[in-house]
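Only one protein chain is missing from this complex, and each of the others stays in its spot.
This part shows chain A:
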């Protein structure tokens, strides 16, 4: 993320869309709504332009710094969450579907063999 502009009335950041999706950006700025209002625009060729404007008359230096820190941290955190969500959505659906499968339609046998790692054979 690069800082494009930083004044008392406006903060602008450029975010590479190959790294951070629109979803990740929106989830990040959602939590910053109490301290600024945001606009997101496409910034050709492959970036997003995030514009922050103060909720009050102007930004203090402290708030400007806070927004930048929170944006940087939020983008990384929500990117990680997004990756987890993408990778686990099928398993999550299976967990929930099976949890409420009252009739046992979704019952499946374990796919692997039952193992006996300590070599205990009660038949011997």
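As a convention for this text, contacts are C-beta pairs under 8 Å (C-beta built on N, C-alpha and C of every residue); 3 or more make two chains touch, one makes a residue touch a chain; residues count from 1.
In this section, contacts and distances are computed from a predicted model.
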Legend entry - Record-based protein name (UniProt) of the chain missing from this complex, from "Cytochrome c peroxidase", "ABC transporter ATP-binding protein", "His-Xaa-Ser system radical SAM maturase HxsB" or "FtsW/RodA/SpoVE family cell cycle protein": "His-Xaa-Ser system radical SAM maturase HxsB"
Legend entry - Absent chain, residues of chain A that touch it: 27, 30-34, 76-78, 80-81, 83-85, 87-88, 91-92, 94-96, 98-101, 107-108, 110-124
